[in-house]
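A single protein chain has been omitted from the complex, and every remaining protein chain is retained in its original position.
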Amino acid sequence: MNGVHRSSSWHRRRRDALAGFAFTAPAMLHTLVFMLVPAGAALYFSFTEWDMISPAHWVGLRNYQEILFDSDLYPDFWKSVRVTALYALLSVPASLVTGFVQAYLIDLLRRGQSLYRLVFYLPVITAEAAVAAIWKWLYDPQFGLINAGLEVLGGTGPDWLGTPGVVIPALALIAAWQSGTAMLIFLAGLKGIPRTYYEAAEVDGANRWQQLGRITLPLLRPTTFYLVVTGVIAALQVFGIVYVLFGGNAGPERSGLSYVLHLYLFGYRNGAMGAASAMSVLLFVTVLLVTAAQFRLVPQQYEE
Amino acid sequence: MSAAKTVDTAPAVGTAPSADLGTRTSGRRRRRRHDAPIALLATAHVLLIGGVVVALAPFVWMVATSFKQPQDVFTPTPNLLPTDARTGQWAGTFANYLQVLDLGGFAVALLNSVIVVVVLIPGKLLLDALAAYAFARIPFPGRDALFLVVLATIMVPGVALLIPKVFVTQELGMGDSLAGVIVPSLVSAFDIFLLRQFFLTLPGDLEEAAMIDGAGRLRIFWSVALPLAKPALAVVTITSFIFHWNELLWPLVILSDQDRYTLPLALQALAAGRVAQPHLVMAGAVIAVMPVIGIFLVFQRRILDGIQLTGLKS
Partner (left out) sequence: MRALARWVAATAAVVSLAASAACGGDSPANEKVVEFWYYQPIPEQSKQVKELVKRFEETEPTITVRLTEIPKDDYNTKLSSALGGGRGPDAGYLDQPLMARYANAGQLAEVPAGTITESDFYDGALRTNKISGKLCGIPLQQTTVALFYNKKLVSTPPATWNELVAESARVHWENPNLAGVNVPKGEGFGAWLFPAFVASAGGTMLDEGSRRIAFADPPAQEALALWRKLLESSPRRITNSENSFHKGLTAMMFSGPWEVLTIRQQFPQLDFGVAPLPRKDVAASNIGGDNGVVFSKARNPDAAWKWLRFLSDATHNAEFSNITGNFPTNRKAAQAAKINTDPALKVFVDQLETAQARPTVPEWIQINDEYLAKAIEEGVDGGRSPADALTDAAARARKLLGWQ
């Protein structure tokens, strides 16, 4: 009896191993060909001087050394690091808070939920070129809708995209406006909280604010954690919105020079693809470390 | 179980949460939330309508601009409606749309874009779901290591890999073809991650029952897991659709022949030249966004189910 059982479980394990490899083989092969090979190539090129159109010359660690320590050759490298860090610090909370508020309010409604969902999702699906044109107009220092609104309220708005210190907050505002994905995911999270929790809290006499603080937010912690991790990864790689808004100029005093824009300009405009590859390796390592740190330091789960 | 947590400690098969899918779904549909009092509802509506104005205004401007004549786009005081800059009379026009539709190759580009999404999205759903299912439910040696490799690829900045990826695609004989647009995008690490989180939440007894009936893994995947995964697949469908429908850079570097251009590439001609033509660009953007809204409307209900079930909740 025992022997039969053992052999059938052995068979099953063998068949599972085969199935596991077979199921993952296409995706792994694809990852190998279209991600790992190019990534390996980028790693190799990071040790070379290479302009894409002539053979690469091996230079060892020189690119890394110069990028990190030579502020003459790369005067704006550390600036791009600061710009990107600030952008992540501002845009991730901005879009998460906006997305949560939208989701929380929508969740209260009896009707009209799907209409609000669509409207708050529209900014996500609008083409990037249109987004840039629209926000340039909204932020215009003379005719912009935002400053016009501030004037009605008795204030004066800054020259949003023309003042170095204001550029990153202005970009974070755009990120908040595009918080539709976070809204949807929060909404799904809210809908998954068992109603009995709230009923019990009501019996205990907790008001809505207390319910929000004691039930809703703690139970949304896994959702929030997921959004923070993916949001930070995306923010550290921000490129599209800066590029369509400012082009290669990166805004006043290059205050919108994100890390990936800096990398792009060196690789594709200045023809320093070797150095750009080194920058991408540095970014990859940083993102990896930041993500790992988040897994270690941030509470992911609601502990009862 | 959190999406995040499963990354370092992948749970063994069969320990997925025991939440009963059926009752959870129908329970949610029946339930009315919180029974909020009228005053609170009114406040929520007021705040949301304020938010709608903010979210919608840019979109409205895009649509309005698409109906404007060139001389009415930039007026000294911003003007939302397509009216004549000097007289204030209604001056809306369909001419921009006609001009966009008249673009050389517009119909071909539309067809190419449709081919790309119609081939690419089912293809990547299948490949990503297969891998995600194995990562979630089938124990095999080296599984966690392989999954970590997939996850790490999310963190590689894409622009840096552009040129090596072009070389690889050309070496495979797919340069300047729709295959070159489709094949390199057939697997998405992010979607594998998302789908894996979903499969982790499936109750194990369904599989056990199927196995006792003698079904193989492929059969279970195809007739048990995949049908249950429809909501999660809807998420992948809509996000992939948005991404690939609007994608510009990859098709641009891989395609040269205009007969193979996708819609964003054809629309790029509207922004070409140093004379900015916002009225045409916006008309093109409106045309491009229509199918996306359609897809969103069709799938949005499923998306909500889907995101909830991707393992974000315990």
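Think of it as A and B in the order they're written, each chain with its own count starting at 1.
In this text, contacts are C-beta pairs under 8 Å (C-beta built on N, C-alpha and C of every residue); 3 or more make two chains touch, one makes a residue touch a chain.
All figures in this text were calculated on a predicted structure; none of them were measured in a lab.
A.B. asks: Identify the residue among B:Ala57, B:Ala91 or B:Ala179 that touches the chain left out of the display.
C.D. replies: From the options B:Ala57, B:Ala91 or B:Ala179, the contact with the absent chain belongs to B:Ala179.
A.B. asks: Thinking of the whole complex, not just what is shown, which of A:Ile146, A:Leu265 or A:Leu282 touches the missing chain?
C.D. replies: Residue touching the absent chain, from the options given: A:Leu265.
A.B. asks: Residue-wise, where is subunit A in contact with the chain that is not depicted?
C.D. replies: The list for subunit A reads 51-54, 72-73, 75-76, 136-137, 140-143, 159, 161-162, 247-250, 252-254, 265-266, 268-272.
A.B. asks: Can you name the residues of subunit B that touch the chain not displayed here?
C.D. replies: Touching the chain left out of view, subunit B contributes residues 70-71, 73-74, 76, 85-86, 99, 102-104, 115, 118-119, 122-123, 126, 162-163, 166-167, 170-171, 173-179, 182-183, 218-219, 222, 249, 252-253, 256-260, 268-277.
In the analysis below, only the chains that are shown with their structure count from here on.
A.B. asks: Taking the mean of the CA coordinates per chain, how far is subunit A from subunit B in Å?
C.D. replies: Computed from C-alpha means, the inter-chain centre distance equals 15 Å.
A.B. asks: What residues on subunit B touch subunit A, complex-wise?
C.D. replies: Where subunit B meets subunit A, its residues are 1-5, 7-8, 24, 28, 31-34, 36, 40-41, 44-45, 47-48, 51-52, 54-59, 61-62, 76-78, 127-128, 130-131, 133-135, 138-141, 143, 146, 149-150, 152-161, 163-165, 167-169, 172, 184, 186-187, 189, 192, 216-218, 221, 242, 246, 264, 271, 278, 281-282, 285, 288-289, 292-293, 296-297, 300-301, 303-308, 312-314.
A.B. asks: Using the touch definition up top, name the residues of subunit A that touch subunit B in the complex.
C.D. replies: Those in contact with subunit B are residues 13, 15-17, 19-21, 23-24, 26-28, 30-31, 33-39, 41-42, 45, 52, 101-102, 105-110, 112, 114, 116-131, 133-135, 137-138, 140, 143-145, 148, 177, 184-185, 187-189, 191-192, 195, 198, 208, 221-223, 225-226, 229, 233, 237, 239, 260, 263-264, 267, 273, 276-277, 279-280, 283-284, 287-288, 291, 294-295, 300-301.
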